[in-house]
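Read the structure below first, then the notes.
Note that one protein chain of the assembly has been removed; the remaining protein chains are unaltered in position.
On to chain A.
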Amino acid sequence: MNKMLSNKKAITLFILPELIIFLFVVVSSIVMSFHYSLYSWDGISEKIFVGLGNYKSLFIGNTDGFLKAVINPLILAAMSLVIQLVLALVLAIILARGIKGEAFFRTAFFIPVLFSSVVMGQLWSMIYNPNYGLLNAILSKLGILQTKIAWLGNMDTALICVFIAMIWKYVGYYMLLLYSSIKRIPADVFEAAEIDGATRLQVATKVIIPLSLPTIKTTVVMIVIGALKAFDTIYVLTNGGPDHATEVTSTLMYTTIFKKNLYGYGSSMAIFIVVECLIFTILLNKWKPTQYTY
(Lines give C-alpha, C1' and ligand atoms only; values in the text may rest on other atoms or scores of the structure.)
Protein backbone atom coordinates (compact mmCIF):
# COMPACT_ATOMS: atom_id res chain seq x y z
CA MET A 1 0.00 0.00 0.00
CA ASN A 2 2.72 2.45 1.02
CA LYS A 3 4.65 1.51 -2.05
CA MET A 4 1.69 2.32 -4.22
CA LEU A 5 1.05 5.68 -2.54
CA SER A 6 4.63 6.71 -3.21
CA ASN A 7 4.25 5.88 -6.85
CA LYS A 8 3.36 9.16 -8.54
CA LYS A 9 2.25 7.43 -11.74
CA ALA A 10 -0.21 5.26 -9.85
CA ILE A 11 -1.63 8.25 -8.01
CA THR A 12 -2.07 10.18 -11.25
CA LEU A 13 -3.69 7.20 -12.91
CA PHE A 14 -6.24 6.76 -10.15
CA ILE A 15 -7.07 10.41 -9.72
CA LEU A 16 -7.11 11.46 -13.35
CA PRO A 17 -10.53 10.10 -14.44
CA GLU A 18 -12.28 11.69 -11.49
CA LEU A 19 -10.34 14.91 -11.93
CA ILE A 20 -11.26 15.16 -15.60
CA ILE A 21 -14.94 14.55 -14.88
CA PHE A 22 -14.85 17.03 -12.00
CA LEU A 23 -13.17 19.71 -14.11
CA PHE A 24 -15.44 19.28 -17.10
CA VAL A 25 -18.73 18.68 -15.38
CA VAL A 26 -18.54 20.69 -12.18
CA VAL A 27 -15.88 23.37 -12.47
CA SER A 28 -16.60 24.26 -16.09
CA SER A 29 -20.34 24.59 -15.37
CA ILE A 30 -19.63 26.93 -12.49
CA VAL A 31 -17.26 29.00 -14.60
CA MET A 32 -19.78 29.13 -17.46
CA SER A 33 -22.59 30.10 -15.09
CA PHE A 34 -20.45 32.88 -13.68
CA HIS A 35 -19.69 34.04 -17.20
CA TYR A 36 -23.42 34.08 -18.11
CA SER A 37 -24.27 35.85 -14.86
CA LEU A 38 -22.41 38.92 -16.12
CA TYR A 39 -24.73 39.23 -19.12
CA SER A 40 -28.31 40.10 -19.85
CA TRP A 41 -29.32 37.18 -22.06
CA ASP A 42 -32.59 35.56 -23.07
CA GLY A 43 -30.86 32.33 -24.12
CA ILE A 44 -31.51 32.96 -27.79
CA SER A 45 -30.48 36.45 -28.85
CA GLU A 46 -27.09 38.14 -28.49
CA LYS A 47 -25.72 38.52 -24.95
CA ILE A 48 -25.37 42.02 -23.54
CA PHE A 49 -22.67 42.59 -20.94
CA VAL A 50 -24.04 44.10 -17.73
CA GLY A 51 -21.18 43.45 -15.31
CA LEU A 52 -22.46 42.84 -11.81
CA GLY A 53 -25.89 44.25 -12.67
CA ASN A 54 -27.61 40.89 -12.18
CA TYR A 55 -26.15 40.58 -8.70
CA LYS A 56 -27.33 44.08 -7.92
CA SER A 57 -30.90 43.10 -8.84
CA LEU A 58 -30.62 40.12 -6.50
CA PHE A 59 -29.72 42.16 -3.46
CA ILE A 60 -30.85 45.74 -4.00
CA GLY A 61 -34.53 46.53 -4.45
CA ASN A 62 -35.28 42.92 -5.39
CA THR A 63 -38.83 42.34 -6.61
CA ASP A 64 -39.04 38.64 -7.43
CA GLY A 65 -39.01 37.27 -3.89
CA PHE A 66 -35.36 36.24 -3.85
CA LEU A 67 -35.02 36.89 -0.12
CA LYS A 68 -37.85 34.51 0.69
CA ALA A 69 -36.34 31.93 -1.66
CA VAL A 70 -33.10 32.19 0.34
CA ILE A 71 -34.75 32.06 3.75
CA ASN A 72 -36.90 29.00 3.00
CA PRO A 73 -33.90 26.67 2.44
CA LEU A 74 -32.37 27.97 5.67
CA ILE A 75 -35.56 27.01 7.50
CA LEU A 76 -35.33 23.62 5.81
CA ALA A 77 -31.70 23.29 6.92
CA ALA A 78 -32.58 24.09 10.52
CA MET A 79 -35.55 21.72 10.51
CA SER A 80 -33.51 18.97 8.88
CA LEU A 81 -30.73 19.37 11.43
CA VAL A 82 -33.09 19.03 14.35
CA ILE A 83 -35.33 16.30 12.98
CA GLN A 84 -33.09 14.34 10.62
CA LEU A 85 -29.98 14.30 12.76
CA VAL A 86 -31.76 13.38 15.98
CA LEU A 87 -33.94 10.78 14.33
CA ALA A 88 -31.10 9.28 12.32
CA LEU A 89 -28.86 9.14 15.38
CA VAL A 90 -31.48 7.56 17.61
CA LEU A 91 -32.37 4.97 14.96
CA ALA A 92 -28.69 4.25 14.28
CA ILE A 93 -27.90 3.75 17.96
CA ILE A 94 -30.88 1.47 18.51
CA LEU A 95 -30.12 -0.58 15.41
CA ALA A 96 -26.37 -0.76 15.90
CA ARG A 97 -26.65 -1.95 19.48
CA GLY A 98 -28.44 -4.97 18.16
CA ILE A 99 -32.16 -5.53 18.19
CA LYS A 100 -34.29 -8.25 16.73
CA GLY A 101 -34.70 -7.76 13.00
CA GLU A 102 -31.76 -5.34 12.74
CA ALA A 103 -31.17 -6.10 9.05
CA PHE A 104 -34.86 -5.74 8.24
CA PHE A 105 -35.21 -2.33 9.88
CA ARG A 106 -31.92 -1.13 8.41
CA THR A 107 -33.26 -1.91 4.93
CA ALA A 108 -36.75 -0.63 5.64
CA PHE A 109 -35.52 2.78 6.80
CA PHE A 110 -33.20 3.03 3.83
CA ILE A 111 -35.83 2.27 1.17
CA PRO A 112 -37.11 5.88 0.79
CA VAL A 113 -33.58 6.93 -0.23
CA LEU A 114 -33.74 4.51 -3.15
CA PHE A 115 -36.95 6.01 -4.54
CA SER A 116 -36.53 8.59 -7.23
CA SER A 117 -37.69 12.00 -6.10
CA VAL A 118 -40.45 12.00 -8.69
CA VAL A 119 -41.91 8.73 -7.41
CA MET A 120 -41.64 10.01 -3.88
CA GLY A 121 -43.22 13.31 -4.84
CA GLN A 122 -46.18 11.50 -6.36
CA LEU A 123 -46.47 9.37 -3.24
CA TRP A 124 -46.58 12.38 -0.94
CA SER A 125 -48.94 14.32 -3.16
CA MET A 126 -51.31 11.35 -2.80
CA ILE A 127 -50.90 11.49 0.98
CA TYR A 128 -51.58 15.23 1.05
CA ASN A 129 -54.40 15.21 -1.52
CA PRO A 130 -57.40 17.00 0.00
CA ASN A 131 -60.01 14.73 -1.63
CA TYR A 132 -58.64 11.23 -1.38
CA GLY A 133 -55.41 11.72 0.58
CA LEU A 134 -54.31 9.48 3.41
CA LEU A 135 -53.61 12.33 5.81
CA ASN A 136 -57.09 13.87 5.65
CA ALA A 137 -58.66 10.41 5.82
CA ILE A 138 -56.78 9.49 8.99
CA LEU A 139 -57.35 12.84 10.66
CA SER A 140 -61.07 12.82 9.95
CA LYS A 141 -61.39 9.18 11.12
CA LEU A 142 -59.77 10.22 14.37
CA GLY A 143 -62.25 13.07 14.59
CA ILE A 144 -59.51 15.73 14.64
CA LEU A 145 -60.54 17.22 11.32
CA GLN A 146 -64.01 18.36 10.35
CA THR A 147 -63.25 20.03 7.02
CA LYS A 148 -60.87 18.92 4.31
CA ILE A 149 -57.49 20.62 4.31
CA ALA A 150 -55.62 21.20 1.05
CA TRP A 151 -52.21 20.64 2.59
CA LEU A 152 -50.20 21.65 -0.46
CA GLY A 153 -52.70 24.20 -1.78
CA ASN A 154 -52.78 26.23 1.41
CA MET A 155 -50.22 29.00 1.87
CA ASP A 156 -49.86 28.22 5.58
CA THR A 157 -49.30 24.48 5.40
CA ALA A 158 -47.57 23.97 2.03
CA LEU A 159 -44.03 24.77 3.19
CA ILE A 160 -44.04 22.54 6.23
CA CYS A 161 -45.67 19.68 4.30
CA VAL A 162 -43.07 19.79 1.53
CA PHE A 163 -40.26 19.90 4.08
CA ILE A 164 -41.61 16.91 5.98
CA ALA A 165 -41.64 14.87 2.77
CA MET A 166 -38.04 15.82 2.07
CA ILE A 167 -36.84 15.19 5.60
CA TRP A 168 -38.52 11.79 5.67
CA LYS A 169 -36.74 10.71 2.52
CA TYR A 170 -33.19 11.17 3.78
CA VAL A 171 -33.45 10.05 7.40
CA GLY A 172 -32.57 6.53 6.30
CA TYR A 173 -29.49 7.72 4.46
CA TYR A 174 -27.97 9.54 7.43
CA MET A 175 -29.03 6.69 9.68
CA LEU A 176 -26.97 4.31 7.57
CA LEU A 177 -23.94 6.61 7.67
CA LEU A 178 -24.09 6.86 11.46
CA TYR A 179 -24.94 3.19 11.83
CA SER A 180 -21.81 2.10 10.01
CA SER A 181 -19.73 4.48 12.05
CA ILE A 182 -21.15 3.06 15.30
CA LYS A 183 -20.58 -0.48 14.04
CA ARG A 184 -16.88 0.33 13.70
CA ILE A 185 -16.55 0.95 17.45
CA PRO A 186 -14.85 -2.17 18.87
CA ALA A 187 -16.94 -4.38 21.14
CA ASP A 188 -14.47 -4.13 24.03
CA VAL A 189 -15.27 -0.43 24.43
CA PHE A 190 -18.90 -1.34 25.10
CA GLU A 191 -17.87 -4.22 27.36
CA ALA A 192 -15.70 -1.88 29.40
CA ALA A 193 -18.57 0.59 29.72
CA GLU A 194 -20.91 -2.16 30.86
CA ILE A 195 -18.42 -3.43 33.44
CA ASP A 196 -18.17 0.13 34.75
CA GLY A 197 -21.96 0.01 35.16
CA ALA A 198 -22.96 2.45 32.44
CA THR A 199 -26.67 2.50 31.55
CA ARG A 200 -27.77 2.24 27.89
CA LEU A 201 -28.38 5.99 27.84
CA GLN A 202 -24.94 6.65 29.25
CA VAL A 203 -23.37 4.35 26.68
CA ALA A 204 -25.13 6.31 23.98
CA THR A 205 -24.23 9.78 25.22
CA LYS A 206 -20.80 9.14 26.71
CA VAL A 207 -19.43 6.48 24.38
CA ILE A 208 -21.22 6.28 21.05
CA ILE A 209 -21.82 9.96 20.30
CA PRO A 210 -18.30 11.18 21.20
CA LEU A 211 -16.74 8.38 19.17
CA SER A 212 -19.00 9.12 16.17
CA LEU A 213 -18.44 12.88 16.14
CA PRO A 214 -16.43 12.93 12.89
CA THR A 215 -19.27 11.13 11.09
CA ILE A 216 -21.85 13.35 12.76
CA LYS A 217 -19.94 16.34 11.46
CA THR A 218 -19.98 14.96 7.92
CA THR A 219 -23.70 14.33 8.30
CA VAL A 220 -24.29 17.90 9.43
CA VAL A 221 -22.43 19.27 6.40
CA MET A 222 -24.42 17.04 4.06
CA ILE A 223 -27.75 17.93 5.66
CA VAL A 224 -27.09 21.67 5.44
CA ILE A 225 -25.77 21.61 1.88
CA GLY A 226 -28.57 19.26 0.82
CA ALA A 227 -31.13 21.72 2.18
CA LEU A 228 -29.54 24.74 0.52
CA LYS A 229 -29.61 23.20 -2.93
CA ALA A 230 -32.92 21.31 -2.57
CA PHE A 231 -34.89 21.20 -5.79
CA ASP A 232 -36.44 17.98 -7.10
CA THR A 233 -39.04 17.13 -4.46
CA ILE A 234 -40.28 20.72 -4.28
CA TYR A 235 -40.45 20.91 -8.05
CA VAL A 236 -42.61 17.79 -8.18
CA LEU A 237 -44.85 18.58 -5.21
CA THR A 238 -45.62 22.28 -5.62
CA ASN A 239 -43.21 23.80 -8.12
CA GLY A 240 -42.57 26.59 -5.61
CA GLY A 241 -46.27 27.46 -5.30
CA PRO A 242 -48.87 28.29 -4.23
CA ASP A 243 -47.86 31.90 -4.84
CA HIS A 244 -44.19 31.24 -3.98
CA ALA A 245 -45.00 29.84 -0.52
CA THR A 246 -42.59 26.94 -1.08
CA GLU A 247 -40.11 28.78 -3.28
CA VAL A 248 -36.47 27.89 -2.68
CA THR A 249 -33.42 29.38 -4.36
CA SER A 250 -33.12 26.64 -6.94
CA THR A 251 -36.79 26.61 -7.97
CA LEU A 252 -36.70 30.39 -8.34
CA MET A 253 -33.57 29.98 -10.44
CA TYR A 254 -35.34 27.42 -12.61
CA THR A 255 -38.36 29.68 -13.14
CA THR A 256 -36.14 32.65 -13.87
CA ILE A 257 -34.09 30.82 -16.47
CA PHE A 258 -36.59 28.56 -18.16
CA LYS A 259 -39.87 30.40 -17.78
CA LYS A 260 -38.84 34.04 -17.83
CA ASN A 261 -35.94 33.39 -20.25
CA LEU A 262 -33.58 35.40 -18.03
CA TYR A 263 -30.49 33.23 -18.41
CA GLY A 264 -28.03 35.81 -17.10
CA TYR A 265 -30.03 36.79 -14.06
CA GLY A 266 -30.84 33.15 -13.30
CA SER A 267 -27.17 32.25 -13.57
CA SER A 268 -26.38 34.82 -10.90
CA MET A 269 -28.74 32.87 -8.62
CA ALA A 270 -26.85 29.68 -9.49
CA ILE A 271 -23.60 31.35 -8.49
CA PHE A 272 -25.25 32.55 -5.30
CA ILE A 273 -26.15 28.95 -4.41
CA VAL A 274 -22.57 27.80 -5.10
CA VAL A 275 -21.07 30.56 -2.95
CA GLU A 276 -23.63 30.02 -0.20
CA CYS A 277 -22.86 26.29 -0.07
CA LEU A 278 -19.11 27.00 -0.02
CA ILE A 279 -19.46 29.47 2.84
CA PHE A 280 -21.51 27.03 4.90
CA THR A 281 -19.05 24.22 4.22
CA ILE A 282 -16.13 26.38 5.35
CA LEU A 283 -18.00 27.53 8.46
CA LEU A 284 -18.96 23.99 9.39
CA ASN A 285 -15.40 22.83 8.84
CA LYS A 286 -14.25 25.31 11.46
CA TRP A 287 -15.92 23.00 13.94
CA LYS A 288 -13.18 20.47 14.81
CA PRO A 289 -14.64 17.75 17.02
CA THR A 290 -12.21 16.14 19.45
CA GLN A 291 -10.79 13.02 17.91
CA TYR A 292 -11.16 10.16 20.35
CA THR A 293 -9.28 7.03 19.54
CA TYR A 294 -10.09 3.56 20.59
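Definition applied: a contact is a pair of C-beta atoms (placed from the backbone, for glycine too) under 8 Å apart; a residue touches a chain by one contact, two chains touch by 3 or more; residues count from 1.
We adopt the following convention: contacts and distances are computed from a predicted model.
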item: The complex's invisible chain, by UniProt name, from "Pyruvate ferredoxin oxidoreductase", "Extracellular solute-binding protein", "Cytochrome c oxidase cbb3-type subunit 1" or "Acyl carrier protein"; value: "Extracellular solute-binding protein"
item: Contact partner of the left-out chain, one of A:Q84, A:T215, A:T255 or A:S268; value: A:T255
item: Contact set of chain A toward the excluded chain (per top definition); value: 42-46, 125, 128-131, 148-155, 158, 238-239, 241-244, 255, 258-263
